[in-house]
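FYI, not all chains are in this one, though none of them got moved.
Order of writing sets the chain letters: A, B and C. Residues in each chain are counted from 1.
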Amino acid sequence: MHRLDPRGKIGVAGLFAVLIATAQTYTTILAGLALSLVFLALAGLPLRKVVARLLVVNSFIFFLWLVLPLTYPGDVVWELGPLSATRQGLLFTGLITLKSNAIIIILIALVATVPVITLGQALQNLRLPDKLCHLLLFTYRYLYVFEEEYRRLVQAMKIRGFQPRTNLHTYRSYAYLAAMLLVRSYDRADRVFQAMLCRGFHGRFYSLRTFYWQRRDGTFLAAALLAGAVLFCLEWLKPSLG
Amino acid sequence: MHISEGVLSPAVLAGGAVLTVVGTAIGLRKIDYEAIPRVAILSAAFFVASLIHVPVGPVGLHLVLNGLMGLLLGWMAVPAILIALFLQALLFQFGGLTVLGVNTVTMAAPAVLCFYTYRGLLRHPGTPAAIGAFACGFTAVLLSGLLVALALITTGQAFLEVAQLVLLAHIPIMIIEGIITLFIYLFLQKVRPEMLEGIYA
Amino acid sequence: MSEALIALHNITFAYPGASRPVFQDFNFQLLPGHHIGLIGPNGCGKTTLLHLIMGLLRPQAGRIVIFGEEVNKEKDFVRVRQKVGLLFQNADDQLFCPTVLEDVAFGPLNQGKSPALAVQIARETMDRLGLTGFEDRVTYKLSGGEKKLVSLATVLAMQPQLLLLDEPTTGLDEHTKHRLIHILKNLEISYMIVSHEHDFLNHTVKECCRVHGHCCQPLPHRAGEEPVSTCKKTVSAPGGEY
């Protein structure tokens, strides 16, 4: 899985994300979820980390569970005092939950396994605007600069007895922290760019990796297209057949 | 506030994607190669800002800073925010791929709007600029909240209550963002006025 | 022998994800009124040691006793940071307010002093270090030497009982180095200096010790000479043997 051409993986992930996002029936979405689990198994990622990730990103979904079943019009199946949940509401929220998780799992299995640097180069290869890809690569590179400088400045605040509270001093200090971070990183960005110029950079990122489209990539794409077609039929052709 | 995958209707998703493509194209046209590292820095800042939690009473809320992005970047804020959201989706799975367009619009449209609305005020140093900076941070979050609510409601009437709650949750963030944007603006004005030249352009 | 200001007992510390711990069963002790220099090769753990004392990093095992009290939790370290001042290896990491006066007053404000009093303390500290007239200078635009001195002022403004200095002379010219030596000689509190410059240490401290994975080994004479004895695994009191 990890040796597949990143361009193919990006394309397949995009295809399924769109298919599942537009699907409206449980059959399709369950099939999509099954497919996403197949990808996940192929990617061989540590399961515990994936589950931890999924728990975190489901917070918005959790919030929907608190509201939607209670407000959705339909047949009441459960009541507690003034609160009542409807069958349609529960079904609807369940659908959203499955959809959301299926797409996220596909994203984790196919795209998040590609190093961002490779991803940037692959996107450039897929004819996305050069400037956008450069922006992606630079932003990723600066994330570390930022994170490191952020960590240091927070330590500087700590050793001088700073404790966050709900007051103006706290907000001002946080604003200064953010602003100092900006200014320093901005200058650092300039210097890093100068360092790149000094080493002959002229607007093009070379990679030590070159992308080769191999047989297994073709196989993967063909299999994925087939699965996609099945999903498509499930969703849109079934009603007319039935 | 990121909207998750799988919530919105295809029409809303498509609308967000189209708007984002147009906005990004305009933004990219304004970026020359020399400016890429600087835009990237702000993009990274926007990414990291959502990891900074500030206390508001008993809870911690994270910064948004889209007002500041608009103030510093104008149209260029669109690609910058797009990239930051893309990386967040990739590294933390906040938001996602299909909602990338909608999420970018809810964050970036207020940024660009605030840039043009408050540019006049910000050009006058002293109290007008300070008011402008506060309003910029405040309004940008307010508009973001409204756009998120709008995206939800156009998806389906079922989301009406959810949208109201989302909007409600934005109120404390608006005030905090206003204050923080104000102080950041004052800091930059004193320490590195060159970074603010965008509003004079 | 009076009670130690700082005592580390059997500390074990490894950075998350690192293959080897920086410290294993590490012991260290600083006695009141002592001025000591810490030396050792790059990456041996000098900075890590200072950060452990300040509670910016937490050991995986062992006990830290500061001013006679054992410190474990964040709350204990908040109190430690009121009494111990740390000068970072990189002055850029220490300053984050727009102007010098605000930065120097930041610590006293966090200690709960009124703004008027904080400003007064800040001014006095700056006068003492020869920084009169710097109040409204932008911290970010100071020269390397000035940044170091202002950082020192921000730390001294909190009226610490103990000072930890991490490579205070890097990048400073001769003149500023001499000014720093003069300032340190006139301080009445204990301090500990990390430095690679033996010349500077000869002027500012009476004892040096070399940081190892297990202990701080007192050097028989002055810095710069390779000691022959091997590191003892007991509590080594740098200074207790002089």
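FYI, a contact is a pair of C-beta atoms (placed from the backbone, for glycine too) under 8 Å apart; a residue touches a chain by one contact, two chains touch by 3 or more.
Keep in mind that this is a model prediction, so the values were computed, not measured.
Enquirer: I see a single representative of every chain type. Please write out the full complex as a formula like label plus count.
Expert: A x1, B x1, C x2
Keep in mind that, in the parts below, only the chains that are shown with their structure count from here on.
Enquirer: Need the CA-centroid distance for the pair chain A / chain C, whole Å please.
Expert: Taking the mean C-alpha position of each chain, the two centres sit 43 Å apart.
Enquirer: Using mean C-alpha positions as chain centres, tell me how far chain B is from chain C in Å, no decimals.
Expert: 41
Enquirer: Going by the touch rule set out above, which residues of chain C reach two or more other chains?
Expert: In chain C, 98, 140 touch at least two other chains.
Enquirer: Would you pick out the residues of chain B that each touch at least 2 other chains?
Expert: Expected reply: 187, 191-192.
Enquirer: Touching residues of chain C toward chain A in the complex: what are they?
Expert: Answer in residue numbers: 51, 54, 56, 78, 81-82, 85-86, 88, 90, 92-98, 106-107, 109-111, 140, 154-155, 158.
Enquirer: Any idea which chain B residues touch chain C in the complex?
Expert: 186-187, 190-192
Enquirer: Okay, in this complex, where on chain A does chain B touch?
Expert: Within the complex, chain A contacts chain B at residues 13-14, 17-18, 20-22, 53-54, 56-58, 60-61, 63-64, 67-68, 71-73, 89, 92, 96-104, 107-108, 111-112, 116, 119, 129, 131-132, 134-136, 138-143, 145-147, 150, 164-166, 168, 170-172, 174-183, 185-186, 188-190, 192-193, 203.
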